[in-house]
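What you see is the complex with one protein chain gone and the rest in place.
Per-chain residue numbering starts at 1, and chain names A and B are given in the order in which the chains are listed.
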Amino acid sequence: MAATTMELGAGATGYRPTATRLAHPWLSLNVITAFLGAAAGYGIGHWIGNYIASNYAVVQNTGQNNVAVVLALFFGVLGFVAGIGGLNYPILKIFGRQPEERAPVQDWTKYFRFSTDHKVVGKQYLVGVIGMFFIGGLFAMAIRTELTNPNTHFFAPDIYLQIVSEHGTIMMMMATSLVVGPLGNFLVPLMIGSRRMAFPRLEAISFWIFLCGLMVILTALPLGGFDTGWTGYAPLQTEAAPGMDAYLVGFGTIGTGMILNGFNQIVTIVNYRAPGMRWSRLPIFVWSMLATSFLLTLATPVLFVAGWFGVLDRTAQTAFYVNTHGGSSYLWENLFWFFGHPEVYIMAIPGFGLVGEMLPVFTRKPLFAYRVGAAGMFGVALLSFFVWQHHLFVSGINPDMRPVFMLTTELISIPTGFIYLIGMGTLWRARIRFTVPMMFCLAMYFNFLIGGITGVYNSDVPVDVTIHGSFFVMAHFHYTIMGGLLFAFFGAVYYYTPLFTGKMLNNTLAKIHFWWMFIAFNFTFFPLFIVGFLGMPRRVFEYAPRLQVLNDWASASAYLLGMSFLVFAVNFVWSVWVDPRPAPANPWQSLGLEWQLPAYKMPWYNFERLPIILSDPYHYGEREALPVAHLQGVLALAGAGAGGGLAPVGAVGPGPGPETAPPGGQADGEDQRR
Amino acid sequence: MKAPDGHWVHSTQWVLPAHTRVNMTIYEYDGGTPLRNPVWGRVSGVYGNSYTLNGTKKVQLLESTSTKTQVAHTFTVPAMGINVPLYAVPSSKLCPAAPCTLKEPHETIQFSFYTGHPGQYRWQCFIPCGLSYLDGNGGPMDTLGYMDGFLKVI
Partner (left out) sequence: MSHVEPPSEHPGDGRVARGANMPHFARLFAIWLLGTAIVEPVLYFLVWPHIPPGTMTDAARGAQFDALVLTMMASPVVIAVLEYFVYAMVVWHQKKGEPPEDGPPIWGHVGIQAGWIGITSAIVMGAFVFGTYELINTAGSGGGEGPSPIWTPAETNDMLTVQVIGQQWLWTYRYPQFGGFETPELILPNHTKIAFHVTSLDVIHDFWAYQLGVKADANPNVDNVAFATTNETGRFTVRCDELCGIWHGAMYNYGYIVSPTTFYKWATSTEKKLSPLTKILPKFAWTYNPSANGAGGGYYPASDAFYQVYKYEYGTSGKEGNLPAVHVKPSGWKPSQAGSHHVRER
């Protein structure tokens, strides 16, 4: 990697290192060795735990020892990361050896390996988050099944709580990385004209750790599950079954991945911008990634520490969260929400960024009040650290601070409102093109309006006394996270799949998916506001019979909502693998830098020479505007196919003529096949 | 841990007829634990607000504190107002390993209650009997099939 920077300095000659092919792909580290490592680590950790702590913390009836469970999960994660090859570099360094720098593997097995190509990591994340979303979605279906009847039960109440808790935890973990993971890693270097992320190994490790987090949280089920919901309130946490250890270790694991990913994004965005990429030219999506990354880096450590205290309470019998032994149940609530509220915006700001990125393309107008939009994201990020006690308005803590937290919470709606300002300003006298990504953007504005306005009810203490902890809150955050972030995400998936894969997704199926999802989503969650206002608490398996009609309506709609994602899955599998249709280069006529080059054909180092940025990417409607970047010679594409595919680039800047295109078929032979 | 229904019905979910007087016999093999809340030492919601212990003694109120531990578990159906604290076997005489048989020391508790309207009624134990869990309230206390169940009145 050091070579990259040196070459950067040299500049003139361009950069084309040789891709190394391994002797035999299955003899080197990959996902199979990772699982072997995880199994070995799990066994070792379990044995150590039983060896050092067999005489205490043994939970009767389960034969489980919390120390053994925690250590097994921890060493399992460590074994997985070692097995995938994530520890090779630091271990070699520790033993004083200079690790051999290698280009990432280039054949298809790269997707099952520790790859330092940010585009590969982005795709790995994409499959990871969608898989996780589907798993969490199955739990949601089970929840709605239980709630079809107020007092006849499909699940035992303890099983039901395990389902609720798994759903909440998996979805929250998934949503923290839903955009920063796949799109952040894939797009940020392309948008800022960088060859890579600042720390490619950290980037790769953050993905594999993310995957470990999912697996750890699923191991809670065979361990007896956990019954605290995703909020894990102590001391219920302290008395829960060994599955609780999986929750704590799982959040710690995924939190590590979040911190690494956020840190990496910050350093990349600050230091790896191409020449000419001033702050004023930064795409709005990159601004959103920067704001989100500060939240990831600064808020997640608090969760990590909170979880660590919980682990100590459960294994070493400390009493951080046990009031009657000198601790405080408020301590967890405070630490958790000090992380938890920034977390809410970790899940909202990326959606704002995506929508801000897509709107100019489909309105054919510059982004309205760009600076206000960027400032709004940072305003939200900053304020989000000062609102956490609005989750504790009835907890009995700090009554004198209630007006303050009411104020900060309501203040946050001002910068959030900027997202509407830039959206509505951009729509003013626009030329709206109703493509599927645009429809998702507009739907996001609709859903987030409802989610945002109901948030004001939650922030108002007298009203919150009624709706706190009820289905109203549940509907509120599903409107902001699912209605906001997830809609923006799916818009972006339709928007960027041509860039990721070179294939177009089927438009008819996409439209069916959109309308189906949009209608079913609103049918599912809107009645739940009413249900909550009428007195139904969250996470209950029994409720008042008078609320059955609304609940049944919501359940029926939820099944439909679940099915709508099958349309997406079918479309994606069909259009990308079964019957691929090549996408035109830059199918949406975007001016964004990322669209000027076909990312799916790029080698792992992206650019032969770094682009020179000339303007921001929103100069729609300006005939005299400069192209977004000077692209001459930046391409490192091999083969003749590149020339044709790149024709539209000519619209922006002089494309690489045959004489400047790199000679194909030699250095990058691996890519040529794609 | 055993459910208060002993080992001869291995289920904590029973189906009962509505509007019926049910005579219940509980064999109790477990030792005593202090009650978290002594309010559950009072028998209520059953005929006569009392039960018969070992065929002779009438019991209305049991005390279970750190000095005097008489209660092993309770059979409590909150929605029916039923609360039956189960007299404990002295800890020196506990049967060595579950499942215990009727030959081993136990207490026999007899009472009857009225089922009333159809519905699903939960029952639970109010003694923190989840040993080695915080507050004694995890584990069996938190798991259907141990100290929790349903009365399905039809």
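One rule holds in what follows: a contact is a pair of C-beta atoms (placed from the backbone, for glycine too) under 8 Å apart; a residue touches a chain by one contact, two chains touch by 3 or more.
Note that the structure is a prediction, hence the values are computed from the model and not measured.
K.L.:
Among the chains present in the display, which ones are touched by the chain that isn't there?
P.N.:
Looking at the entire complex, the absent chain's contacts are A, B.
K.L.:
Of the residues listed, A:Y330, A:F526 or A:Y559, which one is in contact with the missing chain?
P.N.:
A:Y330
K.L.:
Using the document's definition of touch, tell me which of A:L298, A:L534 or A:I612 contacts the absent chain.
P.N.:
Residue touching the absent chain, from the options given: A:L534.
K.L.:
Using the touch definition from the top, which of A:G79, A:G122, A:P200 or A:G229 touches the missing chain?
P.N.:
Touching the chain that is not displayed is residue A:G229.
K.L.:
Which residue from A:L407, A:V549 or A:L566 sits in contact with the chain not drawn here?
P.N.:
A:L407
K.L.:
Residues of subunit A in contact with the chain that isn't shown?
P.N.:
157-158, 160-161, 227-229, 231, 233, 235-236, 238-239, 317, 319, 322-326, 329-330, 363-366, 368-372, 392-400, 402-403, 406-407, 410-411, 413-414, 417-418, 420-421, 424-425, 427-434, 442, 445-446, 449, 453, 456-457, 459-466, 468-470, 533-535, 537-544, 589, 591, 619-623, 625, 651-652
K.L.:
Touching residues of subunit B against the unshown chain: what are they?
P.N.:
That gives, for subunit B, the contact residues 33-39, 41-42, 60-61, 63, 65-66, 76, 78-79, 81, 122, 124, 126-128, 130-138, 141-144, 148.
By definition in this document, only the chains that are shown with their structure count from here on.
K.L.:
Starting from the mean Cα coordinates of subunit A and subunit B, work out the distance between those two points in Å.
P.N.:
49
K.L.:
Of all residues in subunit A, which touch subunit B in the complex?
P.N.:
Against subunit B, subunit A makes touches at 57-62, 151-153, 156-159, 227, 235, 238-241, 322.
K.L.:
Tell me, which parts of subunit B touch subunit A in their complex?
P.N.:
1, 119-120, 122, 130-135, 137-140, 142-146, 148
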